[in-house]
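The other protein chains are all here in position, but one chain of the complex has been omitted.
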Amino acid sequence: MSLRPARIALLQAGLLGIAFIASLAIGAADIPVRVLIASFGSGADTDVLLILREIRLPRTLLALAIGAGLGASGAALQALLRNPLAEPGLVGISATSALGAVLAFYSGLSARFALALPLGGLVGALAGTLLILRLTRGSAGSLTMILAGVILTTFASAGTSLVLSLAPNPYAAYEILFWLMGSLADRSLDHVLLAVPFIAVGLTLLLRTARELEALALGDDTARSLGVNVARLRLRAIAVGPGVAVAGFIGFVGLLVPHALRPLVGARPRLLLPQSALGGALLTLLADIGCRLVPMVGELKLGIVTALLGAPFFLYLLTRERRLQA
Amino acid sequence: MRAAVWLLVLAGAFTAAPTAAAPARVASINLCTDALLLELADPAQIASVTRLSRDPALSVHAARARKVPANRGSAEELIALDPDLVLAGAGSATATVALLRRLGYRVAAIEPAATLPDVLRSVREVGALLGQEARAAALAGTLAALTGPLSVTALDALILQPGGYVPGPDTLGPTLLALAGLRNRAPDLGLAAGGFANLESLVLMQAAVIVRSADAMHGRALADDFIRHPALRAARLTHGKLRPVAVNDAAWACGSGALRAAVMTLRSAVSAP
Partner (left out) sequence: MTLLTAHQLCIAYAGRRVLGPLDLALTAGRVLGVVGPNGAGKSSLLRALAGLIPATGQCSLLGEDAAQFDERARARCVGYLPQLPSVAWPLSVADLVALGRTPHGGGDHARDLAATTRAMAALGLRKLATRDVQTLSGGERMRAHLARLAAGEHRVLLVDEPTASLDPRYQLEVLGHLRQQARAGAAVLIVLHDLPLAVRYCDDLLVLDAGAAVRTGPSLAVLDDALLARVFGVRGIRATLDGSAQLVGIASLQPPGEQP
């Protein structure tokens, strides 16, 4: 058993620690580092501490949790669908999660019952998972899967726009960009409490199924003959739902991270899944820090950064696969 | 001779110059001109106002507007109404305005108000168009009286609309603060021209008062979450600053008599402990 996976994990954890501190140090208000450090020691509750606790910390925690969920779900979906192009954004699960969340939010349901928001995301993710499985039944090919993902994403995004247009509040129509391109700006500890417990549970369940995911190397039929409940495994990918509900659609993390880590730690789910969780957390946090650093009015949407990184990579994967098939 | 008469009639139809007789039926296709129309005209003069004015979130005259036929601002509806005068906002619905003028309707385009003098001018202009000069003068008088000296100590303040938007000098926002005796801190956030405030700078700011939109909006949107952010709540609790004061946006969004109510609300809310 090589030490390499352990070393990669340690490296990622180390980078995560640095990114964590950087995330607390970077924000819209230019606060010098010494002032940040001083705010801990002063004892009195200063404005700076308030910013750290109520604005930058929630954002950081959400980036870590959502990113971990996306990374692990991507690796799991790639094993489940036996397709290297699979990830929650591409197969449409993130888009359906957004629709579920938007319905819960703009109908006023989540104002009365706060948990309705992450639950809306979960239900949306579940619907998306069931639909993608239905659409790709019997065919494991990339083309079918991507087409099915495009169908789901198009439909769900159109549905989201529709709901926002019909929402009674006039500001709703302008919020489409948040839902379709994702953002962690101004998220609070309330959002952390709404999403992170769900993500933590989902992630734990996902990591525990790694052993069963291993059997999928032999195909759905053989895996089932080995006693693996493939249907139940597939549903575990809905862990991304609550994250989308508080941060909108963030794509490509689940695609980029497992691919980057596979050459380093191998393709076996038992190793790749936890490593992808770490990698996803790291990538999302770095992308979010990047959003804060780009000088512009307002803030760059997180989904734009991940798309700028992910879309070219996706194109590269697609052309490589077609070349291999030719 | 007849040609000259026709020319005069045509000129009268195509210009916004006030005629000798007050127009019998006036329609308005703009939220702000709706307000002026509702405040200054005799009820019999009002042919139609926009549907938007029926919404209490958008107009303080919603109850009055509901008693009057509503329009969606389309030329078709206006033609069916056949008004003597159409009030429109300058710069908006330009295609509709051009079409109506081409069809021979008299359309007065009223400039949006950004300062108190602007408001007074709009009030007087519409009053003249409606033949309600006396009423307009009275309304202008009450508005002009707002600029008297105040007995309150000047507090630092900021207007925060949903989503964290700080209105700039192209709106009546800064005027509202000034008339209430508040010092506008928008320039300190680099938002002298208006724009979106960021949460962190707000927390660091020492403004005493946040003038926020009253909860009149139906339904919910993410934009509403900004003012409710725990960071602002915490800043208020620990430092006693950023005290929110609610003012109905609809009262000062337009340059109309409703501005007075907004200013008085703000003054009393600020001086209250």
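Read from first to last, the chains carry the letters A and B; within each, the first residue is number 1.
Here is the rule we use: a contact is a pair of C-beta atoms (placed from the backbone, for glycine too) under 8 Å apart; a residue touches a chain by one contact, two chains touch by 3 or more.
Remember, predicted model here, so these are calculated numbers, not experimental data.
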Shown chains that the omitted chain touches within the full complex: A
Options A:L143, A:L162, A:A217 or A:L293, residue touching the unrepresented chain: A:A217
Given A:A6, A:V201, A:L226 or A:A311, the one touching the chain that is not displayed: A:L226
Candidates A:G108, A:P168, A:P197 or A:G266 - the one touching the absent chain: A:G266
Touching residues (missing chain, whole complex) on chain A: 79, 82, 211-212, 214-219, 221-222, 224-229, 266-268
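Assume only the chains that are shown with their structure count from here on.
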Residues of chain A that touch chain B when the two form their complex: 27-29, 31, 45, 47-48, 50-51, 53-55, 105-106, 108, 110-111, 167-172, 174-175, 178, 186, 188-190, 297-299
Chain A partner contacts - residues on chain B that touch it in the complex: 162-164, 195-196, 198-201, 203-204, 217-226, 229-231, 234-235, 238-239
